[in-house]
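Data first, discussion second: the structure below is written as structure tokens.
Missing here is one protein chain; the remaining ones are kept as they sit in the complex.
Then we have chain A:
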Amino acid sequence: MRKVLFYIPLLAFLGLSLFLLSGLFSDPRERDSAIIGKPLPQFALPDLMSPEQIWTPENLKGEAYLLNVWGIWCPTCNAELGYMSQLRNEQGVRIIGLYYVLPEDPMFGEVFDLAKLQADVQSRLQAFGDPYQFNILDRQRRLSLDLGVSGAPEHFIVDANGIVRAHHIGDINPQVWRSKLAPIYQQWAAKP
């Protein structure tokens, strides 16, 4: 009995290292999204390319879609444009962009210039591929905040009734799409 006692520290350490090992292969920043199963937050935001068009949760309803939070300042977002274009063209996935505007810092002489942004986005999409049906401009980052976005790119699957069904932090690549997002998307895209 006394002998067993002396093995306790070893066993405790081995148990702990199992968790450390599995911790190595998961991202500590990954969180369960609080928004899954809830409707999109209320918003009324302009279209990036034609700002007179105002988008609200209501006029997005009718068909499931993938909402992609992105910006041209985010290299990973640019990298995934190609694969997402493929998804749009080959599988007919409806992808809507939520353009995240970086806060301007007047200290560094930055101002918001819509015309320049539109031109930059246009050239970026021509270079890497354009997966978007359209882009919503989140100038004040209000909607991104309400969605619980912590970085870019992030993706939400929203069903035809405007309910959020999945939240993915990070880029979409063939593996992520097949194993994580495609089943959910297909499930909700199939329903009217």
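Definition applied: contacts are C-beta pairs under 8 Å (C-beta built on N, C-alpha and C of every residue); 3 or more make two chains touch, one makes a residue touch a chain; residues count from 1.
What we mean here is this: contacts and distances are computed from a predicted model.
**Student:** Name the omitted chain as UniProt records it, choosing among "Cytochrome c biogenesis factor", "proton-translocating NAD(P)(+) transhydrogenase", "Xylose transport system permease protein XylH" or "Sugar ABC transporter ATP-binding protein".
**Tutor:** Of the names offered in "Cytochrome c biogenesis factor", "proton-translocating NAD(P)(+) transhydrogenase", "Xylose transport system permease protein XylH" or "Sugar ABC transporter ATP-binding protein", the one UniProt assigns to the missing chain is "Cytochrome c biogenesis factor".
**Student:** Can you tell me which of A:22, A:50 or A:126 touches the chain that was removed from the display?
**Tutor:** Result: among the candidates, A:22 touches the missing chain.
**Student:** Which is it among A:14, A:79 or A:145 that touches the chain not included here?
**Tutor:** Of the candidates A:14, A:79 or A:145, A:14 is in touch with the missing chain.
**Student:** Which parts of chain A face the unshown chain closely enough to count as touching?
**Tutor:** Residues in contact with the chain left out: 2-3, 5-7, 9-10, 13-14, 16-17, 19-26, 28-32, 107-108.
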